[in-house]
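The block that comes next holds chain A.
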Amino acid sequence: MSDVFENAQLEDEEEEESLDEKYLTFMLGEEEFGINISFVTEIVGIQAITFVPELPIFVKGIINLRGQIIPVIDVRLRFEKEEVEYNDRTCIIVLQLKDLSIGFIVDSVAACDQIPNESVIPPPIAQRNYHQKYVSGIGKIQDKIVLILDCEKMIMEDMGLSMEAV
Partner candidate 1 sequence: MKRVMVVDDAMFMRASLKMMLEKNGFEIAAEAENGAIAVQKYKEVKPDFVTMDITMPEMDGLQALKLIKQFDPDAKIVVVSAMGQEPVVKEAILSGAKSFIVKPFKEDFVLKTLNSL
Partner candidate 2 sequence: MAVDNSLMDMFVFETTQLIDQLENILIDSENNGISGNIDEIFRIMHTIKGSAAMMMFDDISHLAHSIEDLFFFLREKNPTNVDYAKLTDLVLDGMDFIKNEIDKIQQTGSSDAKSDQMRETIRQYLEDLKAAHEGGAAATVAGAGAVGAAAAGAGAAGRAGSADASGSVGAGGGDDVFSAFEFSTQEGFAYVITVRFEDGSGMEHLRAFELVNRLQNISTELRHIPSDIDGETAMDEIQKNGVTIIFASELEHEDVVAYIEQTALMKTYDVKVKALKRPDDAAAGAGADSGTSADAGIGSAAAASPAAAIPAAEKPEAARPAQQPAAAQGGGGDSGGTGKQGIISVNISKLDKLMNLVGELVTSESMVSQNPDLNGLQLDNFNKAARQLQKIINELQDVSMSVRMVPLSLTFQKMHRIVRDMCRKLGKEVNLEIIGEETEVDKNIIEQITNPLMHLIRNSVDHGIEMPDDRERAGKRRSGTVTLEAKNESGDVWIIVKDDGQGLDKSRIYEKARRNGLTSKSREELTDKEINSFILAAGFSTNEQVTEYSGRGVGMDVVVKGIETVGGSVMLDSSEGAGTQISIKIPLTLAIMEGMIVNVGATNFVIPITSIRESFKANERHNIADVNGEDIIMIRGEPNPIIRLRDRFSLNSKAESYYDGIMIMVENETRQVCLYVDAILGQRQVVVKPLPGYIKEVRGISGCTLLGDGSISLILDVAEFLL
């Protein structure tokens, strides 16, 4: 997992201009999802999560990231999929959107891929529920399909918050 990230960094340095076409991809079961790399600040292995009561079920709680306290979301639960037990491949992808830092708990991190905008097609309208809400596009790399996620929506939807409020 860490070398995926190292590769990501190297590639970042070489191809700064195409940052907005670079995606970090992760697995949930058999499906591969992608997040634009510009949001990702780091990836850490699953660690102790402190439960906070009275939160939506997909907000697992908070973690201590080198002294900074960050909320974490279980992506499976966000997609209303069944929860699985965490293992040593489970990762937390730490994202930063404006002033908000947040972690996504995923089954495992897959790769850091370049997906040029031309290879991204809008999601079909008739889809299962969670796809509709959070997938902003479908990317194709060779034979692989990567579901590109709208991070802001994933974080903010149904939380009754605005970006400014956090």
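Per the selection procedure, all candidates are chains of the complex that A comes from, given by their letters.
Note that contacts are C-beta pairs under 8 Å (C-beta built on N, C-alpha and C of every residue); 3 or more make two chains touch, one makes a residue touch a chain; residues count from 1.
Owing to the predicted nature of the structure, the values given are computational and were not obtained by experimental measurement.
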Check: With chain A shown on its own, which candidate in 1 or 2 touches it within the complex?
Finding: 2
Note to self: Quick check: in the complex, which residue numbers of chain A touch candidate 2?
What the structure shows: 48, 50-55, 59, 62-64, 67, 69-71, 99-102, 155, 159-161, 165-166
